[in-house]
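Here is the structure we will look at.
A protein chain is absent from this complex, but the other protein chains hold their places.
The chains carry the letters A, B, C and D, assigned in the order they are written, with residues numbered from 1 in each.
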Amino acid sequence: MIGPSRVAELDMPGAAIEGSSTRPAQSYWNESWERLRANRIGIMAGALIVVFALIAVLAPVFSAVLTHYEPQTIDLSKTFSPPGSGHLLGSDELGRDTLTRLIWGARVTLGVALLTVAVSLTVGTAVGMMAGYYGGWFDDVLMRLVDTVLAIPAIFLFILMSILFKPTPVSLALIIASVGWGQVARLVRGEVLSVKQRDFILATRSIGARHLRLMARHLLPNVLPVLIVAASLGVGQIILIEAALDFLGLGIQPPTASWGNMLTNAESYFFHSVWLVYFPGVMIFVTVLASNVFGNAIRDAFDPRLK
Amino acid sequence: MSRDEVADDKGFEQFEKFLEAWSRRDFLKRAGAAGAYMAFLGGAVEFLDACAGTNNPTTSAAKKGGHVVEGNFSDIRTLNSMLSSDTASNQVIGLMFDGLLNYKKNGDLIPALAAELPKTSADGLTYTFKLRPNLKFSDGQPLTSDDVKFTYQLAYDPQYADVSSPRRGDLSKYIKSIDTPDPLTVVITTTQVFAPFLASHALYGILPKHVLGSLSAKDINTAPYNTAPTVTNGAFKFVSWEKGQQVTMARNDNYWAGPAYLDQWIYKVLPDSVAVTNQLKTGEIDIGPVDPGQFDAVKTVSTVAMSEFGVPTFTFYAYQLDPGKPAGPLFQDKAVRQALLYALDRQSIVTAVYFGHGQVANSVEPPISWAYKDKPQVVVGFDKAKAQSLLDGAGWTKGADGIRAKNGTKLKFTMITNAGNKQRESMLTVMQQAWHDIGVDATPSLIQFPQLVSQIVSIRTFDMFLVGFNWAADPDVSPLYHSRNAVPGGFNGADFKNDQADGLLDQALNTLDRTKRKQLYGQFQDLMSDLQPSPVILFNTGIYGVNTRVQGTDFGPFNQFTQRPWNHGVWVTDGK
Amino acid sequence: MPSATVKPLTRAWTTADPLVEVSDLKVWFSVSSGVLQRTVGHVHAVDGVDLEIKTGETVGLVGESGCGKSTLGRAVIRLLEPTEGKIIFKGDDISHLRGERLRALRRDMAMIFQDPYASLDPRQTVGDIVGEPIDVHHLAKGKERQDRIQELLRVVGLNPRFVDRYPHEFSGGQRQRIGIARALAVEPSFIVCDEPISALDVSIQAQIINLLERLQSKFNLTYLFIAHDLSVVKHISNRIAVMYLGKIMEVAGGSQLYRRPRHPYTASLLSAIPIPDPVIELRRERTILQGDVASPINPPSGCRFRTRCPRAREHCAEEVPALESFGDEHKAACFYPLD
Amino acid sequence: MLAKYVARRFFASIVVVLGVTLITLVLMDRTRGTYVPGIDLNPALRPEDIARLRADLGLDRPFYIWYITWIWGVLHGDFGRSMIDGSTVMSHILDRLPNTLELTGTAILIGVLISIPVGVIGALRHGSKTDHTMTVVSVAGFAVPQFWMGLILILIFSVTLEQHGLPWLPSSGAYSAVNGGDFIDRVEHLILPATVLSFFYTSTWSRFIRSSMLEVLSQDYIRTARAKGMSERRVVYLHGLRNALIPLVTLIGLELPGLVSGGLVVEVVFGWPGIGKLAFERALQYDYTTVMGVTFFATMLVIAGNLLADLLYGVLDPRIRFA
Partner (left out) sequence: MTQPLLEVQDLHTVFSTKEGWVKAVDGVSFELHPGETLGIVGESGCGKSVTALSIMRLQRPGLIKSGHVMFKGDDLTKATEDEMRDVRGKEIAMIFQDPMTSLNPVFRTGWQVAEPLRLHHGWNAKKSLTSAINMLGRVGIPSATERAEDYPHQFSGGMRQRVMIAMGLTTTPEVLIADEPTTALDVTIQAQILDLLRHVNQEFGTATILITHNLGVVAGMCKRIIVMYAGRIVEAGPTADVFAHPKHPYTWALLRSIPRLDAERHEPLKPIEGLPPNLVDLPGGCAFHPRCAFKIEKCSRDVPALQRVGDTQLSACWVTQAGTELKGA
């Protein structure tokens, strides 16, 4: 067959065809990144999420250096202090420092959101990929399962599962992910089915690639943009779901602070301590907004047609 | 008012055991709720006067017509007095049905359908009731002793064993027979002397035999009458129940005490305590229970009068006393139990968590009870130093991590309460910190109410639980503290077993004389203040907001939701 | 397990034998319907095809869209499992190979695709794409692999410095060259070219045709060249097979077919193809076929072409005409052939 | 053909319904512990009473037996009685359903009526200031927690307005407690919850229609339409929108289960006596039968919604045929 030596002896006319060869390699990812970078609002939104995430990670540092309070520190003699000297953003009904709790709440709220997204994406991608790739009865069984999971109105399922499992941040993330994976699986399966149609999959099969290679090297990278968008938009949705569950009393349980339960908790004190309502509300709004804006920005970056 | 005059006699020492502390709103997370039903007060009467929110009926000015909308958090479940076990249902049933007797607001019994308080036989076993003459149901049919007997039969007669009545346990235990020698006379013979009998069991709304008598026991459980009682005997009759929204009632012109002033009484279901506050403000509701946290917000509203009063409800926590359970050994020593209580600044809890609407408890009896002992043998105040020294003395010494330990066991446990009750959640948080300060590692944990119930009454693997308890007028506290109730299904979940306590409680139950009883309960309170098996943190108060256009309400410790002898006298100044 | 270097060839096969022999090949696709996905019929994409491809020759396969030519091409290199019939490759029956043996077979055959946009993974660099067959079959590693990729690029007329670029940076013709390089990477002896130029600009098509011809002669490749454009097929092929609705209607050498088509379908196909010469076009007599291609789910009885055939008679509906020889490797399946 | 298709879809959905109800039951059963629905802590109840109640409710049997019994009942049109109040589950659902339909139906209607023009305008002027503004509003629209928005609206439009002696809107319930229920009264009660709910729908759908419209407007047949010489308005609203709405119909069809569950939080905030609130309250009380009934019903709605979406798709998009 064609050994290297034989290749070398071949001298092809027209081998000099070149593009404008000075340009650096432009991968899809690079180009998308360029487009994303051009979207200043989108970048700001993304940066905001990163900043919040950093604050969450560094919560112990912040509470030690900046606020000098622990999130659980109670001072019954200083309840409902308005924002100002002693407490930067005021204190709550047990005299706990609002800023400190917001910082620690970021940990819980963002942690739940990110963990949920991670679990949903992992499970959903695996299931959707296999269902879409292998097809046939395997697909039928998996998709019937997904149908079932998605046919239960999600909020019912969250309620029932929150009753069953004591809602800690981790269990809450798993609870929300128990539905989230289904949506991801559907999404991924749809993408896989469409990518599978494309000739390069056939081309890869024609050279004898194994299934795993096809999935990991070809399907996954092509599904990835959709996943990244889903993840980014998902963070916002999950924060809202978590807040709604907090509101129904089935979310993160006090005294652990999350933005959702801080907001719900503050509801009773609207009339005399509006800052308790104001700050967690703003945090949720800004974060979800940032997540949506960033998600949309990424989508636009990946698929500029729809912008 | 005629009712008040009647009520003026020295009421019986009747007891009702009434355990609705975990009323239904606890299920519903929307929790401000929880505070409203269980509440206590110290100096109830002064409060009532001071608040001046309640309007004693002034017959001269009373106008006919109009309506009252009363707001609350839970929907009703049933309108059959013999099937109902929840506060919301009882509350609405109370508007439409009278029983033989009723309460005054201090808990004394007064006659209702009965013409007077019953005659008790010398052996204390037989009660003879005389009904008022010419009693009628709302459909004009006479109400006779047959109806009374029928009503009670549903819950004690074996022929009606299939009726799912929550009263069956007590009634079938205590009632031997019911005789109706004539249409106006009911004779109830009991199996044993039981002091709280009347207070507990003479208040059930009387049902019409001519409507339900033909039904089989099983059919009664599901009769349409339970959700739409076409025939009633109380101040109001049933109009409609729009599930999840409201129950509408209209004046019953056949009411024995004369027709009510109001055309309609509407019981409206609201989402939460914030909604009660809002709707009191907007006038969408006229009457509603106010959460302590909302008190100030409502108080400033000129159209709403506030009424606050003590209620026989307390909030307590219980140590695991069964030495066989994981945390049991921690609490066997009285010193530990006392020390933990000494470490709690309960006045601050009342002030901060309950916004001052409550009273630090020194006793297991409510201060509004006649059996209350103001200064029991041991009064536990806030004394951190004493807490420390008690623990030191008991051999619990602080380790390197600041947590006390004895023989290698750390003083470390988990406290559970039901999720969604804001005050209890806050209290656990406060307790966690207070105890942490004296080297005790307590972790709060919130679980759903049914799981808490399971923990308390059957599973019992908890370390410590926090919950509220609502008592009736009678000072009997054996459900929580008698060793016979430390069995599966019993309420002595802490597994408190003390022969002396059992003896005092039993003796008091079989004593009809109030002075003697009071003395026995005094001893019991002394004993408990020393042993502290399950310390009571505070007594709550009941707070109602009433629109100033509404006159004639008279909320009090025992006339809060179910028993309200003044229902028919309520009127509205604008006649709307 | 045969390793990549040990081919699954056991019997004596020489280059004098046909490289590929296809006999009575059928590829049906089930048409399913409803949620339960019950099969309600079959697309008779390829429905009884006999074809022989000699070593080193180019067989052209023409037909209108939907006639089954791509399916046939894919079945021959076992990207599809045949429903019935046999495929003999280098003397071995490969009709139902599976697993590792099939994978090993992939080293000896390759495919070039029509759409140079869809057939290259947009997320991979040129180096990845061309290198993938090398990786899959463990042909080379490290530096050797890099050299190999660069040589392959040079072979197809691309600048080897392009290895780090992505397909979308290339024009259609360049992309097709990448696809060809990938096909060559497994060092095949047989390549199925599935409409390799029909998506390209007119001025580029000739470059690719010439490249394919040059590669064939250099590497002694055997082509199955699938196209709908008869003039291109005629140019590149030694022999041409004309397909219609899953069946081969006529097989002949290129000029033979043009000069003397036997099958009415071939004749009308030829007449439909415009010739870029206004003088000839003015003089040409046209047979314009009426109607559309019938459905492959329920193909017409007898001769498939009879519904559009100007010469069809009753008999055509009753019996399926077999391929008959008209001498000189010229075969046609028609009861009433043209002279 | 259509009937056959519907029938087949129906049978295929049985698995889903069984799965959903079984999951629901297992979740409830696993959590309940020893708690018996319908009884509060009541010292008057003896263990034998509780045991009898458990037996009456069928809770003494393993959950799968209970499940089979329940399914058997459902097959005979009997959804059982609530474990809490003894009334039939069907009566609960029928009582609450009209309210839920009123609320979510209105919200969906408002959502459609607003989101279509907003989405179309966004697509037509994409990149413009108008488009950016609408994008910002709709993106912000689903960044606000529903319950939070509800509370704020109550504070502004009920409490605050009332206190300033201005006309105000009722804050809870579906109609006035007294003499309520006429059209104006119901509308007044509907305004706040429907606003919150439709805000959410509008935000989602307007984005969706915008991108769907952008996609359609780039299609060849739009160019054909223009080449025919028709006005831009006709091109957009007849030829464009007709195609862009097809996916919206699917979306709304898929939203149909939201008729039951989508408004849950809003129902709770506004004390709206709907199905979602019922399910939520009853789930917390382990009212198996009611929760199962609502779940069953909601699942059927999901399936019906999917089916309806598909059927409507078929009506709107002639390319789809059912077989």
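In this section, a contact is a pair of C-beta atoms (placed from the backbone, for glycine too) under 8 Å apart; a residue touches a chain by one contact, two chains touch by 3 or more.
Just so you know, these numbers come straight off a predicted model, no measurement behind them.
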- Task: Sort through C:44, C:90 or C:228 and give me the one touching the missing partner chain.
- Result: C:228
- So which of C:15, C:30, C:255 or C:298 would be touching the chain we can't see? C:255
- Query: Which of these touches the unseen chain: C:31, C:204 or C:297?
  - Reply: C:204
- Touching the absent chain in the whole complex: find that residue among C:100, C:128 or C:213. C:213
- Task: Please give every residue of subunit D in contact with the chain that is not shown.
- Result: 219-221, 223-232, 234, 239, 242-243, 246, 316-319
- Task: Considering the whole complex rather than only what is displayed, give the residues of subunit C touching the chain that is not shown.
- Result: 64-65, 171, 173-174, 201-207, 209-210, 213, 228-232, 234-236, 254-255, 258, 268-282, 284, 286, 288-290, 292-293
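As a working rule, only the chains that are shown with their structure count from here on.
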- The chain whose mean C-alpha position lies nearest the overall protein Cα centroid is chain D
- Where is the C-beta contact count highest, in terms of which two chains? B-D
- Distance from subunit D to subunit C - Cα centre to Cα centre, in angstrom: 54
- Query: Just how far, in Å, is the C-alpha centre of subunit D from the one of subunit B?
  - Reply: 38
- dist(centroid_CA(subunit B), centroid_CA(subunit C)) in Å evaluates to 88
- Overlap residues in subunit B, where contacts from two or more other chains coincide: 29-30, 274, 448
- Among the residues of subunit C, which are close enough to touch at least two other chains? none
- Task: Show which residues of subunit B lie in contact with subunit D when the two form their complex.
- Result: 17, 19-24, 27-30, 67, 69, 75-78, 83, 85-86, 164, 166-170, 221-222, 226-227, 242-246, 248, 264, 266, 268-271, 274-275, 278-279, 281-285, 448-451, 453-459, 479, 485, 488-491
- For the complex, which residues does subunit B have touching subunit A? 29-32, 273-274, 291, 293-294, 296-297, 345, 348-349, 351-353, 419-420, 422, 425-426, 428-430, 432-433, 444-448
- Residues of subunit A touching subunit B in the complex: 72-74, 76-77, 79, 93-95, 163, 166, 248-250, 253-255, 265, 267-272
